[in-house]
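Here you go, one structure.
For this view, one protein chain was removed and the others were kept in their places.
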Amino acid sequence: MTECVECGAEVSLHDDLEVGEIIDCTTCGAELEVVDTEPPVLERAPELEEDWGE
Amino acid sequence: AETITASVVGGSGFTGGELLRLLAGHPNVEISEVTSRSKAGKSVGSVHPPLRGSDLRFTEPDDLESVDVLFAATPHGVSMGRIDEFFEVADTVVDLSADFRLETEAQYDEWYDGHEAPEYLETAEYALPEINRENLAGADLIAGGGCNATATILGLYPLFEHGILEGSAERVVVDVKVGSSEGGAGGGEASSHPERSGVVRPYAPTGHRHEAEIEQFLGTSVAFTCHAVDMIRGASATSHVFPASPVSKGDLWQAYRGCYEDEPFVRMAAGGSGVYRYPEPKAVAGTNLGEVGFELDPSNERIVVFSAIDNMMKGSAGQAVHAANVALGLEETAGLEFTGLHPVGAP
Partner (left out) sequence: AETITASVVGGSGFTGGELLRLLAGHPNVEISEVTSRSKAGKSVGSVHPPLRGSDLRFTEPDDLESVDVLFAATPHGVSMGRIDEFFEVADTVVDLSADFRLETEAQYDEWYDGHEAPEYLETAEYALPEINRENLAGADLIAGGGCNATATILGLYPLFEHGILEGSAERVVVDVKVGSSEGGAGGGEASSHPERSGVVRPYAPTGHRHEAEIEQFLGTSVAFTCHAVDMIRGASATSHVFPASPVSKGDLWQAYRGCYEDEPFVRMAAGGSGVYRYPEPKAVAGTNLGEVGFELDPSNERIVVFSAIDNMMKGSAGQAVHAANVALGLEETAGLEFTGLHPVGAP
């Protein structure tokens, strides 16, 4: 378990975590990048701004 | 598990049918009677497809059987005239109309055509558990919230509860988009299929009745506008809020998680990834869920708050069953477990 940087809720992590992996927070949906595994550290992943067209 | 007997007065309308559908699937409820003047004698399934095969038939709404809880899905103005009679046959009455929502007779004089049983207004409890749970336990008279007010209140409540808004200085604009079931089965020319399809139709440019209900629970006046859009069931409220002092995303998440993290029927949807990044009626259609989300707009000193519900469920029948579960000490989510469909068409 670790905290989501966006909303502060608990983020459940699977055990064979890899640096660089993207995990989405199940509370706020934010995309988080694993920057360290022992202990697990998450940062906001650079999410590409979806182009809404028009 | 405990079983309670329930009846539905006014069971042939859309809301009455939704109540029947939920109560028929409720583990702790046995339906004893469903009344309808217009459909008396007909099977409930002939009017409401989800109930096909049920032997339940509509009965005349006079000389009601005694039950533990009576749900009134009648038009505005009916319950206030029959409330004494309802309490003669039931210990708990859940009214889905607007007849007992507001606190004072003066409000009914202003927004409706007065009130026939104002003495009940004091004791009536608002049905939305997320903001009134402690008063609902053991309540006798429960008043279901209006669907537009429910969507709006769910979105804004955490901002007031956690002091981000004090409710005096700030300007709040609420722009709602709703489905056609809000107008009920009847409705005039404007709700014929050719005229009602594919609209984005402002129909209550200044919605004072909704504003009165919202102001009562949030303590602030809101500028409200409603549009009919091409949905049958669903309400989406977008609130544009201008707080007196700047606020951070962290403050917002703290307020919303603080209010809703442990709520069984509120889901957060505030940005993130995927197709459904913000609350959307499609995502909650047929469920008792409310979706709530927000976006910060520093350049305009604005918070944009989104909330989406199914006006037939969280905005009406679902909220009534949820409130009854709380009042009667049943499992809160009993009979309300459905979590929606994906993909799905217009709700």
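Per-chain numbering from 1; labels A and B assigned in written order.
Heads up, the rule we're going with is that contacts are C-beta pairs under 8 Å (C-beta built on N, C-alpha and C of every residue); 3 or more make two chains touch, one makes a residue touch a chain.
Values in this document were obtained by computation on a predicted structure and should not be read as measured data.
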From the list B:P129, B:P158 or B:G234, pick the residue that touches the absent chain. B:G234
Considering the complete complex, of B:Y112, B:F242 or B:F338, the missing chain is touched by B:F242
Of B:D113, B:E134 or B:E189, which residue touches the hidden chain? B:E189
Pick from B:P49, B:P246 or B:P343: which residue touches the chain that isn't shown? B:P343
Subunit B residues touching the chain left out here are 171, 173, 175, 177, 189-190, 194-195, 197-202, 205-206, 208, 221, 223, 225, 227, 229-231, 234, 236, 238, 240, 242, 275-276, 278-282, 295, 297, 299-300, 302, 304, 306, 308, 343-347
